[in-house]
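Every protein chain but one is kept in place in this view of the complex.
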Amino acid sequence: MPEVTMVQALNEALRFAMGEDDRVLVLGEDVGKLGGVFRITDRIQAEFGEARVFDTPLAESAIAGVSLGLAMAGWRPVAEMQFDAFSYPALDQVISHVAKYRFRSVGAVDVPVVIRIPCGGGIGAAEHHSESPEAYYVHTSGLKVAIPSTPLDAFNLLVRSIRDPDPVIFLEPKSRYWSKESGELSPDGLPFGRARTVREGSHATLVAWGGMVARCLQAANAAAEDGVEVEVLDLRTLVPLDIEGLANAARKTGRIVVVHEAPMTAGFGAEVVARIVEDAFEYLEAPVLRVTGYDIPYPPAKVEEHYLPSVDRILIALEKVLSF
Amino acid sequence: MPEVTMVQALNEALRFAMGEDDRVLVLGEDVGKLGGVFRITDRIQAEFGEARVFDTPLAESAIAGVSLGLAMAGWRPVAEMQFDAFSYPALDQVISHVAKYRFRSVGAVDVPVVIRIPCGGGIGAAEHHSESPEAYYVHTSGLKVAIPSTPLDAFNLLVRSIRDPDPVIFLEPKSRYWSKESGELSPDGLPFGRARTVREGSHATLVAWGGMVARCLQAANAAAEDGVEVEVLDLRTLVPLDIEGLANAARKTGRIVVVHEAPMTAGFGAEVVARIVEDAFEYLEAPVLRVTGYDIPYPPAKVEEHYLPSVDRILIALEKVLSF
Amino acid sequence: MIRTKPDDALQILAPDGTVVDPQARQALDLGDEDLRAMYRAMLVTRAVDLEATALQRQGELAVYPPVLGQEAAQIGSAYALGEEDFVFPSYREVGVAVVRGIDLVEYMHFHRGTRHGGIADPLGSHFAEISVPVSSQVLHAVGWALGARLDGKNACAVVYFGDGATSQGDFHEGCNFAGVLRCPVVFFCQNNQWAISVPVQKQTAAPIWKKAEAYGFPGVRVDGNDVLAVYKVSREAVARAREERVPTLIEAVTYRMGPHSTADDASRYRSREDVDSWQAFDPLERFRRLLESEGLLDPGFLNRAEADAGAEAAKVRAGIQGAQPRPLEGFFDHTFSEMPDFLARQREEVVRLTTEEGEGA
Partner (left out) sequence: MIRTKPDDALQILAPDGTVVDPQARQALDLGDEDLRAMYRAMLVTRAVDLEATALQRQGELAVYPPVLGQEAAQIGSAYALGEEDFVFPSYREVGVAVVRGIDLVEYMHFHRGTRHGGIADPLGSHFAEISVPVSSQVLHAVGWALGARLDGKNACAVVYFGDGATSQGDFHEGCNFAGVLRCPVVFFCQNNQWAISVPVQKQTAAPIWKKAEAYGFPGVRVDGNDVLAVYKVSREAVARAREERVPTLIEAVTYRMGPHSTADDASRYRSREDVDSWQAFDPLERFRRLLESEGLLDPGFLNRAEADAGAEAAKVRAGIQGAQPRPLEGFFDHTFSEMPDFLARQREEVVRLTTEEGEGA
């Protein structure tokens, strides 16, 4: 198989899922003829028809709530939110119903709804187009949250998300949309909750997801030039979280830095720190540190490079945990 | 001054604020004649008139967005959301505009909007009436978040929130609404970001806010019977957070448990752990543990006592950090 | 304020039970047994509703929102549905539940605080979980209807909500979706004049039925205390939804005779006289007079129906009194389709603690 971008891999995943299960639907703003503003649904409508792939009116709360209703009618909707910040109008439906309907019905209703959300910054986009909302979703009990960092993972995780009888918030790091990878696009049954060791290392561990995995790899490579071997862990799914993998990281290196784009305060990085502290405190050689977006709204694109965790900031944090 | 309940203290705070500044408005569902379902606005409309205190149509996104518009017209709206889960339809307006408008306008627009939200469980309420949404708000840069645990704090913090030129999410722990305290209701300029030591202790520290402060105090008293002296810290405001106070707690006891009602995963407790780890790792004698609601949707009222952190669960966690 | 008929509202029975539209009366596809069944359902609803209020006063329910006064709106519309149609209720639809044969004990578990949702088998009974966030269920109904259309089913969704609910964004988004995506759905608004303390005049500046104009489908106002008129417009709306995939917005003008819920003190915002003035429009009384005049109320039936109503109420009482919730760990099992490890850990803690507690006691 030649190289594919993450965009192509996601497109193939939708094709594959629609092919294997004719209850799968695709809906959202501009997902039809246009193929979505990022072309994730490119030619899907032409292939599967307007009944199974359709443009909705411009209303995200409805997209989420209608998806739940479709699931109650036995369909498996895959809904697209056009950008991160435009998933916020749907939060009420997601929190109060999509996440809770199985629970509310004491198990009587499956909710096989996937909500795809392009997320994160680093692509020079306008205001409200670069947010990293994962913490909102992760804190909402009843949701699974996946966020791939590579094309193959994107394919596997999306196919798996669509097969899942539970609601999955599927976050797509825009900054990795055009990254490439080669390999076989056949779903290998990648289970949720298993982090991936992207790079082995014994001195310290970087924990990341989505767009920051590549950044961490850069930092690890830079550190390697100074003889420091840094392990990089890609969480892949935030719910369920690979708690075991995190504890192992603590056991192995005892020095951990977690990196994310979202603001620091109450970001998912805090959860990673808290989990490690709870489960593996005795192995920690240094405080688990966070390198994150700052606690201000996402700034204009032309200064985003100073806002997002940089290789330098990651290296500084690594140095701190290494010299603790 | 005789004893007042938190309900009365909040009512007095609104009165006081409306009296000292005739730009203060009160709006929300049923805040007029009814005085709100919890009577926080009892008789306020009769006193200040229908122009300054008014019922809105049943639409929370509008309540938030209209409040921002009112602020742009030079008013200081104090909006009521009827219950925690009914603040979710307003999340988009709160996240994308109320929190960001000062930032978006590069400082040109003040946003003196207070959004009051009764929150938390423990009062036997129906589904969607017992949520603890603080993490959503805390993670949203640009918002301040206050949550009193006593009537006097409620008065002081609300008066101060209304005076604040920034948007404040004002969380009111329903389980404490009818708790009583005596003291002078004159605003003492209680600044944000200063935690309160509710009880001194040298062996371990409990960190909490809102409804769980009282529970922690119970646990501390129980521990005292066994000769264990537990300090209890009430954060009072989550943004800004008393980072110094948390670090001091680590320095003083080195053994910390944080307690909250919201689900554990990515709750604000994780932030407390992460902050302490970052700022005071070397003083920690034990992992900072969390005692929280479980990672399921808030359950039916009749089982909530097993869901919410109990004195027993807090004592078990204390034992763990003490025997580490 | 209601006169003998709300403005623009369709009516078949005057408040005194006389037929004001004989043609419409004749055209109804309702036999004697149907009429009796509807009356029986109204009696059952009234009895169960009053019993629930009493149960709340006795501490057996945590809180209860009475349907008192809205029985015609609920029974008339629910009776117009077929088995395959799917009901999406708010929190005040016990009358609809009665007609649909919903397990009323399970339903009351919601109000007791022992289970969420209140509907044991939503997919089997075609009756969704009780929905508290106002208007949120509108979207689920539209989604279900869209799904039914995609499946080529001859069925529609019917969603119930109040006058206050029409102010919510979800109401609008749902209606608009349904109009443009041709979803077979009936939007059934019970305008009971109040959203807790807010009168409908402060809720919106337009008549509710006219809001359908915004979505390109018909809107109709009906006297919501006239069970036959409600049945008629509902029947037409259901047919339009199923056959033409055209939604309808029905505004049933009625009145909330009780407080918003048992926790509400309505005297703070409305006068006893206002409420009393609506006594003359009682939907049961109105329908009773019609049945009487049509000779359908033989004492045998009436006794049986009243006995049934009492029995249903008693069954609810017996079933709910002292009823226990499943233990907390039981709820863990239904958060996800399978239990993830991190949750299993938490569940174990719950089991351990509650077992210890049990043993300690």
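Letters A, B and C name the chains as they come in the text, with residue numbers starting at 1 for each one.
Criterion: contacts are C-beta pairs under 8 Å (C-beta built on N, C-alpha and C of every residue); 3 or more make two chains touch, one makes a residue touch a chain.
Nothing here was measured: the structure is a model prediction, and the numbers come from that model.
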{"item": "Residue among B:Met6, B:Leu34, B:Ala62 or B:Ala317 that touches the chain left out of view", "value": "B:Ala62"}
{"item": "Residue of B:Phe48, B:Trp75, B:Tyr136 or B:Phe281 in touch with the missing chain, whole complex considered", "value": "B:Trp75"}
{"item": "Of C:Lys5, C:Lys202 or C:Arg289, the one touching the omitted chain in the full complex", "value": "C:Lys202"}
{"item": "Touching residues (missing chain, whole complex) on chain C", "value": "166-173, 176, 179-180, 202-206, 210-211, 213-217"}
{"item": "Touch list for chain B against the chain that is not drawn", "value": "25, 51-52, 54, 56-57, 59, 61-62, 64-75, 89, 92-93, 96-97, 100-110, 141-142, 144, 164-166, 192-193, 239-241, 243-244"}
{"item": "Where the missing chain touches chain A, by residue", "value": "29-30, 32-35, 37, 55, 57-59, 61-62, 85-86, 88-89, 124-129, 264-265, 294-297, 299-303, 306-307, 310, 312-313"}
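Criterion: only the chains that are shown with their structure count from here on.
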{"item": "Rounded Å distance between chain A and chain B, as computed from the means of their C-alpha atoms", "value": "30"}
{"item": "Approximate Å spacing (C-alpha centroids) for the pair chain B, chain C", "value": "36"}
{"item": "For chain C, residues contacting two or more additional chains", "value": "115-117, 133, 169-170, 326, 331, 335, 342"}
{"item": "Chain A residues counted as touching two or more neighbouring chains", "value": "61, 89, 92, 96, 100, 103-104, 141-142, 239, 241"}
